[in-house]
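Notes follow once the structure below has been shown.
As you look at this complex, bear in mind that one protein chain is not there, while each of the others sits in place.
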Amino acid sequence: MPGPDLLSSQGLRLDGRRPNELRRIRCKLGVFTQPDGSAYLEQGNTKVLAAVYGPHQASKSKSTTEGVVVNCQYSMATFSTGERKNRPRGDRKSQEMSLHLRQALTAAIKTELYPRSQIDIYVEVLQADGGAYCAGVNAASLALIDAGIPLRAYACACSASMAWRNGEPEPLLDVGHVEEAAGGVVLTVASLPNTGSIALLEMSHRLHMDYFKVVLSRAMQGCRDIEIILDKAVRDHLAEGWTKQDVVTI
Amino acid sequence: MAEIYKLIHPLKYFTDYISREVRPDGRKFDEQRNIKLNVNSLKTAEASAVVKCGNTTVVCGIQLELATPKAEEPDLGYLVTNLELPALCSPKYRPGPPSDHAQVTNYLVSDIITNSKCINLKDLCIVPDKLAWVLYCDIVCLDNDGSLVDACIIALMASLKTLCLPSVTYDNDTEDIKVNADIRTPLKVHGLPVATSFAVYKLPDRNILLTDPSAYEEEMCGGIGANFIVCSNEGLLCGTQKFGGSNLLSDSQEESLKISRDRTNVVKKVIETSIKNDNEFVS
């Protein structure tokens, strides 16, 4: 059974969380001046930056009349993991992540508003401790809002895994690196919790069909919890912004 | 109004400011931006620093590896510096392989560190011909708002100053390597190289020296690589650079050296207090 030890007999996980708890999330919008929108997000020890440039005119080859072209790049700083990474981007995993980011974020953006345009979204992982993709989606969501790009809903991503407690299956929310490494299944869901739709589903390892539903619903619950946190961050940021602007006008 | 003016007559807009002895962001010509520094904020790196010079934000992380020294230099360790300019730090950069500018800046940073002799590579050797430390110093620029090299050097030096090497014992018979993370010795850092960038703006009658230029100012003064960079370590120059752009006058050179000396003291203070505080990292 993969990772029967992920849950103690008292029902706590290795880092002291309960199965249905997220890691601590801290985030901030508008951290940089160069991009049109930026955000910094910490999910436990996973720390990511997201920057949004655009919408601007799309290069000719990419341009479509259908809507905006979303261009994503996911990269991990060489010092983001315990063992030094040789290539921060361009390797298979980063390319795959870039693609997944694009899929999840395209679903959230009202793409039809900007034909023949392009939005660049860059996600930089400064420190990875599991769930870097999820943190990336959440940060990008905030950066898009900071850039003032109209969204259908918050795009939130969360992972869930599976553990056993006293022989009963118990899904774990927001999987950390230690839990990921324990070899269990990791189900990553990117969704628009507001609309209830799932933008992306990805699963590593094998999971029996019987458990899929519970793991998925736990991950969806996580997305809804994250949405609340993101929403609060946006509101706080806006309130702060208004006061600043007032000072400037006076 | 001002924004539109800036867009329509960029040069005139800028010149208007300069001719009134003030820079568009309100600084005096020889005034530098605020430096914010934070050390050890990244847990996965052995030592790290985040520095903000104005809006220019740079992260540096140092990671350690063990390796065998080169045969021709058996008692030297390795110090590898690498600068990343990802597309996210500036609208000017495109995703893809590193641009020429990024590579040039990267070499510049490496050269400054090597020439300043602030790290004696012999200190990184554990057993000659057998084992030595490799210090991977990776610098990532998160927001490029000018004077990139200055920020890089500050981040790198702050990281190096906080780096403590674990003790390593090497058994000659078994080639067994034991790393004891509990016993650490701080890395010896000789002096503190500080780089100061200047932009040279050519007014019809004279050349103006702008200390610590922002990205906008750099662009107005000739664009990429036109900065005049002075770098000194404990009073010894370890690199000056000026590629293209407006010409430099010898009297302004003297002025620049003076400014850079003052700046060294400021940076030193910032690094010292930051290490002392080693407070929580807020980006």
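Order of writing sets the labels: A and B. Residues in every chain begin at 1.
We adopt the following convention: a contact is a pair of C-beta atoms (placed from the backbone, for glycine too) under 8 Å apart; a residue touches a chain by one contact, two chains touch by 3 or more.
The rule is short, and it goes like this: contacts and distances are computed from a predicted model.
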One chain of this complex is not shown here; going by its UniProt record, which of these names is it: "Exosome complex exonuclease RRP44", "Vacuolar ATP synthase subunit D", "AP complex subunit sigma" or "Ski6p"? "Exosome complex exonuclease RRP44"
Shown chains touched by the chain that is not drawn here: A, B
Using the touch definition up top, pick the residue from B:L66, B:V104 or B:V127 that touches the left-out chain. B:L66
Per the whole complex, from A:N20, A:T33 or A:N194 the residue touching the absent chain is A:N20
Quickly run down the residues of subunit A that touch the omitted chain. 1-2, 8-10, 12, 14-17, 20-24, 44-45, 82-83, 127, 129, 167, 176, 178, 206-208, 210-211, 225
Over the whole complex, note the residues of subunit B touching the chain we left out. 43-46, 63-66, 166, 173-174, 176-177, 179, 181-182
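Following the convention adopted for this analysis, only the chains that are shown with their structure count from here on.
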Would you kindly tell me how far, in whole Å, the mean C-alpha position of subunit B lies from that of subunit A? 31
Subunit A partner, complex, touching residues on subunit B are 42-45, 48, 55, 57, 59, 61-63, 65, 82, 84, 86-91, 95, 136, 138, 140, 142-145, 215, 283
Which residues of subunit A touch subunit B once you look at their complex with the stated criterion? 28, 31-35, 38, 40, 45, 47, 49-51, 53, 71, 73, 75, 77-82, 84, 88-89, 120, 122-124, 126-129
